[in-house]
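Can you keep this structure in mind? I'll have questions shortly.
The complex appears here without one of its protein chains, the remainder shown in place.
Then we have subunit A:
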Amino acid sequence: MLARVSRNVARRANVTRSLCGARRTFVQPSGADRASVVDVPSTYQEDNHFAPRPDMLGFKLEAPQRNGSTAEQVRPIYLDMQATTPVDPRVLDAMLPYLTDQYGNPHSRTHAYGWEAEKAVEDARKNVADIIGADSKDIVFTSGATETNNMAIKGVARFHKEKKKHIITTQTEHKCVLDSCRKLSEEGLDITYLPVQKNGIIDLAELEAAIRPDTSLISIMAVNNETGVIQPLKEIGAIARKHRGVYFHTDAAQAVGKIPLDVNEMNIDLMSISGHKLYGPKGIGAAYVRRRPRVRLEPILSGGGQERGLRSGTLATALVVGIGEASRIAKLEMARDHARVKDLSDRLISKINEQVEHVVRNGDLKGYPGCVNLSFAYVEGESLLMALKDIALSSGSACTSASLEPSYVLRALGAAEDMAHSSLRFGIGRFTTEAEIDFVVDKIVATVNRLREMSPLWEMVQEGIDLSTINWSQH
């Protein structure tokens, strides 16, 4: 009985095999005369090995991922809070009613659906205003900090471009600020890109010297996204206020909800806020546009005149509620979060410094503790990242993480090319735990040591050769 079954199986297998052979395939199998037995290469890895079969017709077929098979999958530890933060469950809970039952258009004035949505939007506006000490009428909701930065910089510059043709910004700004400025310089405006000192902070005297009679805008970010450096906003605001007609814009996407901000105390005229950097949803941001004294700017979008005519288009109620709730929570928890992030960051830095030498911290030491930028000398940052498969980290800003260029922010700080290449950014946030930090330190230390052992440069350093004295071009 058993024998017959197995014979049947064998015969059936034979039939299918011969059928396969008869079918025309894109990949023609080589004949037996050309076959030879070769040793498996040393880099052979069981998991990634892929052997094409004739029934694939030369196409690589991906096995579909099933949701049920989560047991054997492992998710890496998330330490990239500057790229984005997880949505706080409490924020999601506040948003859900507006994604399900309360779907009204907040601009509908004729029925209850509209009224309840409008009420929710105005409550959120109040919460966002409270966290930066503003009036709720000053807040304009946008799609994110990039849109707000574009709106503020291009808006102010274009509104005043008949008389004022000069803008001041810094070299370490976010890409969207620099690119908006580049666009404006193509339109004929003058842009001054202020250099920063070695610790990443601008020189106030230099800023004051750069102001011209035709300067319309100073745009300087609050907290740097790559190094965590905090700029002296209050002093910059005071300088801007001294010169009539110079507006002060700050990109506070990384600062809101993490460090205390007050637009009146700091004399800020325009501010960019992002939802997904303060545990809110992506796709929502806010602009603070001062009304007294009034900041006039040309809107980018024309339309129904929502949001004081500065940003037309129907508001996404659920997202607005999300950023509002996220701001409310951030204001309540700011002290507690900050203390905790500081503890974790100190733990990370001291543990790494204990076990690895030649580690340099980039940026001001008094910067935001949740953003720790470390350079591991003689190790390439990208290869370190690739070796750390259980940790989600970045070597710099998410926008430029696809390119292998060294970070322009670190270059502006005066870091040497090799140190800029070997940097890693650790983003610590509200939900990071001690166990995660310890896990990450262990992995980093092991990987850095392993990579350094492979490195000829490290060997030379150990032998006491000063690398900067070597003439590399000699072959």
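Simple rule for what comes next: contacts are C-beta pairs under 8 Å (C-beta built on N, C-alpha and C of every residue); 3 or more make two chains touch, one makes a residue touch a chain; residues count from 1.
Note that in this section contacts and distances are computed from a predicted model.
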item	value
Absent chain [UniProt protein name; select from "Origin recognition complex subunit 5", "Complex 1 LYR protein domain-containing protein", "CDC20/Fizzy WD40 domain-containing protein" or "Iron-sulfur cluster assembly protein"]	"Complex 1 LYR protein domain-containing protein"
Option touching the unshown chain, where A:D179, A:E382 or A:E436 are the choices	A:E436
Sites on subunit A contacted by the missing partner chain, in the whole complex	70-71, 73-78, 86, 89-90, 92-94, 96, 336, 390-391, 430-433, 435-436, 439
